[in-house]
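All protein chains but one are shown in place.
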Amino acid sequence: MKQDEKILAQYYDGELNERKSAEVKKQLDSSHEGALALENMTKISQLFQVLHEQSQESTSFEGFDKRVINAIRSQKTPVPFSEKLRVWATEFFAHRKLVWIPAASVAGAACVAVLAVGLQNSKQMIPTMPDRTDSSTWQASGTTDSIVSTVAVTAPSEMNVEEFSLETDNGQRIAVVWIDE
Amino acid sequence: MKKATSMHIVNVSTIVFFLAASFISFRADAADEQIVCKVFTIEATNSGLGLDDSLKQYASIFTQKPFNAFNSFKLVSEKEYRLAPNQPLKLTLPEQLIGTLEYRGMSGTRLKLNLKLSRQDCSPILIEGTAGNGVPFMAAGLKSPNGRWVLAVKCKD
Partner (left out) sequence: MAAANPKEYSDIELVNRCRNGDEMAFSQLVQRYQRKVYTIALGMVKNPDDAMDIAQEGFVKVHRYIGNFQGSSSFYTWLYRIVVNLCIDHLRKNGRYASDEYDERTHNREGGQGRGVLSSNLGNNPSANLGRKELAAYLQRAIEDLPPYHRAVILMREIEGMSYSDMADTLNISKGTVMSRLHHARQKLQAALQLYLEGDLSVD
């Protein structure tokens, strides 16, 4: 987008401060091209208003709120915690962009440090997944050569996940994860 | 002064040459790192139609648990994707199923792949797979119109 187009759009949309707006207005007096672009934007806006009026003319909202309330009543099942957490996080991070990136980096680094120390001390894997985690590699159940695919699954807690290692005709084993909704 | 300038030009040319050569080899490496994956979408049902001819090579797989609960397997689609490392690609999947596939590099001789699946507005399921060249791994069980979906991912470097 060219700089002057950008400024003109901001001017049209009322996004410029008073001083800048006055400057653009002055420039428009001597710019035929600018005035034309502005006129085009105005005409498009007029058409939108026509479209808007038409869509409202034939629409009745009578009883709409009651339908919404009824729909809410009919769907009253508890929201899974993971879903609540997801919505909360989306809402939280959407408005704290400047905070969450460094915060997440620090938290990530802290997690890595804790994990590293933990691993050194106990030599055991610490489960870190928030939801149900099913990790499955079939290295342990056969010779390494015969196992040709593996899977590790992280799924929401409400889903049942089961892993299978199936044998092909040539004796190789491939990984299948079954996700039961 | 003139000599110094010539030397300077020679040095600059050498640097440019090496940079260009490195760039070309880097590009070649980058291209080499790409893998080709096929994603087979299969519908498992009890419609009595048996196994699709195109799936015959995996006949023994479909007689084992958990697939032995179904008597018919139909290949719905077979799509090919070219994946660059660490760049998830959106998959074309049946309606209401969203998925991405990401190539995460090699683990020994196996390809590391992340398959992420989800329904609209639902938390995703992350399947971290490793697979030998040309060997599939499968994610199955999600509800389909007539049974369950089976997604088989097979990649080659």
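Just so it is clear, A and B label the chains in written order, and each chain counts residues from 1 on its own.
The definition used in the following text is that a residue touches a chain if its C-beta (ideal position, glycine included) is under 8 Å from a C-beta of that chain, and two chains touch if they have at least 3 such contacts.
Not measured: the values here are computed from a predicted model.
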Where subunit A meets the chain that is not shown, the residues are 1, 5-6, 9-10, 13-15, 39-41, 43-48, 50-52, 54-56, 58-59, 61, 64-69, 71-72, 75, 79, 84, 87-88, 91-92, 94-96
For subunit B, residues touching the missing partner are 90, 92, 95-96, 120-121
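We adopt the following convention: only the chains that are shown with their structure count from here on.
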Whole-Å distance, C-alpha centre of subunit A to that of subunit B, is 22
Counting only contacts in the complex, subunit B reaches subunit A at residues 58-61, 64-67, 110, 117, 119, 122-123, 125-132, 135-143
Interface with subunit B, subunit A side, in the complex: residues 82-83, 86, 131, 137, 148-156, 159, 161-162, 164, 166-169, 172, 174-181
